[in-house]
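Note that this is a trimmed complex: some chains were dropped, and none of the rest were shifted.
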Amino acid sequence: MYQFQWPVRVYYEDTDSGGVVYYANYLKFMERARSEWLRSLGVEQDALLAREGVIFAVRSAHLEYLKPAHFNDLLSVSVIVEQWGRASITFEQQVVRSATPPVRHDNDREPLLCCTGRVKIACLDSSTLRARPIPSTIRTRISVGDVS
Amino acid sequence: MYQFQWPVRVYYEDTDSGGVVYYANYLKFMERARSEWLRSLGVEQDALLAREGVIFAVRSAHLEYLKPAHFNDLLSVSVIVEQWGRASITFEQQVVRSATPPVRHDNDREPLLCCTGRVKIACLDSSTLRARPIPSTIRTRISVGDVS
């Protein structure tokens, strides 16, 4: 299955005083990856809004926190389309710490699965904020990219 | 069932350019409510860390986004203990827009359920970051407050 990957570097802005990445921020990392996946398929979301009056909104998110990521870690965030609806897409996403860790983590150089997420996105009409079918132009592009 | 409520005001920092509260921020609102619930039971988390070497970490979160909240809304975040484990607590939480909405929302003065969350917290030893039983002193306090 086609799997899109997007790198995310951990800065201080992403961490908390527990010394790890603040858990809410994984939602941001996953969104960055989804946005770049759309861009890789030729979909610019601001053009989508301006030309077709379409926005995407998160309907639900289920996150499992497995291992902590730290300041300066290089993460890789995956995007897989798990399910298609007429007006929604459900993604399975993983955030993995890369195999070339920073200095502190000398003992565990294996890739580390930090967080998994299942995120459901709805396609909305930007003026009414009601669900609407995913535009066919987008659907076509996404299918091509994702099923190949 | 005892239900703790914590008010949260929406500032620009909480919103996004879709005009609504950015979805990841509901995790922050829910954490504020859990922290204040602990405080209301006499548990200061920094004291807990200093005296007993105990920290709490989020293990999983399941969020459903139902209705958007907006800038300047006054929200109320509830805390209910849904399940106790030896080393974990699972919460059910709701974020509700209060019934006295700001001016823009003249037509819908009803309380509005914006987001629900099921959040599982683990009790960890702060030096090893391994799961450890919830200290009995805490367990006692929490039970008293929550079951009454």
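A few comments on the model shown:
The chains carry the letters A and B, assigned in the order they are written, with residues numbered from 1 in each.
Keep this in mind: contacts are C-beta pairs under 8 Å (C-beta built on N, C-alpha and C of every residue); 3 or more make two chains touch, one makes a residue touch a chain.
Here the structure is a predicted model, which means the values were calculated and not measured.
The complete homomeric complex described by this structure file contains 4 copies, of which 2 appear in the displayed model.
We take it that only the chains that are shown with their structure count from here on.
These two copies of the sequence, chain A and chain B, are related by a rotation of 180 degrees on CA atoms, to the nearest 5.
Centre-to-centre spacing of chain A and chain B amounts to 24 Å, using the average Cα coordinate of each chain.
Within the complex formed with chain A, the chain B residues making contact are 18, 23-25, 27-28, 31, 55, 57-65, 68, 129.
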